[in-house]
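In this view, the complex is presented without one of its protein chains, the others remaining in place.
Up next, chain A:
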Amino acid sequence: MSDTTTLTSPAAPAGQAPGRSYRNYGSSLFRRIFVTREMAVIALLAIVIIVASVSVKNFASPITFSYLLLDTTPILLIALPMTLVIITGEIDLSVASMMGLSSVTVGTLTQAGWPIEVAFVVALVVGVIGGALNGFLITVVGLPSLAVTIGTLALYRGLAVGLLGTTAVTDFPKFWTDIAKAKFAATGIPVVIVPFIILAVVFAVLLHFTSFGRGIFAIGLSSEAAAFSGVHVERTKFILFMLTGVVSAFAGIYYTLRFGSARGDNATGLELSVIAAVLLGGVSIFGGRGALHGVIAGVLLIGVLGSALRLANVSSDVINIITGALLVLSVVSTSFLAWARKRRQRRGGTKKTAVSATAG
């Protein structure tokens, strides 16, 4: 996406000469970068930030942004592996329950006198095992991921609540709870953004610049053709479910430390926020299409909008209505664009846009 147009030959039309040469791209660099679904989300995010900074009192302050980031970090984190899972055409609904289970694991182990660092490691291992169970049921047993992860959503939440009951563990070392809330001096940027950036870079490279990532897109568009090309379809999906498991567990640890509280019902319902943000960011629910920068913008868009509206004293019901409407609009707009493109092809199809619009 970021590389430049290198012409193997000056824009040669489909000529007849043998040993022909090819244009790398059917549309200009500008179109390929700016006329995309991801750019639309990023532009919308910028507009919302600018408008809110001008019109909403107290919005344009470091405190607003640091709370915004602290609040959306779990969604940002889980959206990374979730994007990859959805691009393969699968889904993982058990992520928020895994956060709860990870939180309870940390809580019960520290309560039992274990060092908290060991508890972290155990929680991450629980995440890997939970993800592997999803992966096993989906790729080895061959069940649909929607059904499997609805089941494990209930299972992991049930385990979490069962382990700790309705009580909460709140006694954690101050060192760790401080780190979860720490900011870089006066900038207001929370420290927790560092692991997010590292993970975002890792996932972006994995998805967009490795042969593993090429396989992910191929699986989403046609798993049969991918298998015929030597892509390990089942293995790839298994790895991705383990990744959502471990990243969810990590998000659960962060959540526990940030609020200084391990409870069985921590982060209930968060899976829907994650999936909503991923879809808003331009990932196709049918698989095969999407990019990570769009997803990150999608998460931030929902976060910024919510935070600005709250500051403007809009009630949370109305905020839900607005974000819901935004999501519906974004899904409808994708279908509408596809329909408009088809229609343009049917009618006077001589406009250049008809072909290049498919480039995204």
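Quick note on the criterion: a residue touches a chain if its C-beta (ideal position, glycine included) is under 8 Å from a C-beta of that chain, and two chains touch if they have at least 3 such contacts; residues count from 1.
By definition in this document, contacts and distances are computed from a predicted model.
Student: Just go with whichever of "Fe-S cluster assembly ATPase SufC", "Sugar ABC transporter ATP-binding protein", "Phosphoribosylformylglycinamidine synthase subunit PurS" or "TonB-dependent receptor" UniProt uses as the name of the absent chain.
Tutor: "Sugar ABC transporter ATP-binding protein"
Student: Have a look at A:N24, A:T187, A:S316 or A:S333 and name the one touching the chain we're not showing.
Tutor: A:N24
Student: Given the contact definition stated above, which residue among A:L68, A:L164, A:V192 or A:A226 touches the chain not shown here?
Tutor: Of these options, the touching residue for the absent chain is A:A226.
Student: Looking beyond the chains shown, say which of A:S211, A:N313 or A:S335 touches the absent one.
Tutor: Residue touching the absent chain, from the options given: A:S211.
Student: Kindly note down the residues of chain A that lie in touch with the hidden chain.
Tutor: Considering the whole complex, chain A reaches the absent chain at 1, 3, 6, 8, 13-14, 18-26, 205, 209-211, 214-215, 217-218, 221-222, 224-232, 288, 345-356, 358-359.
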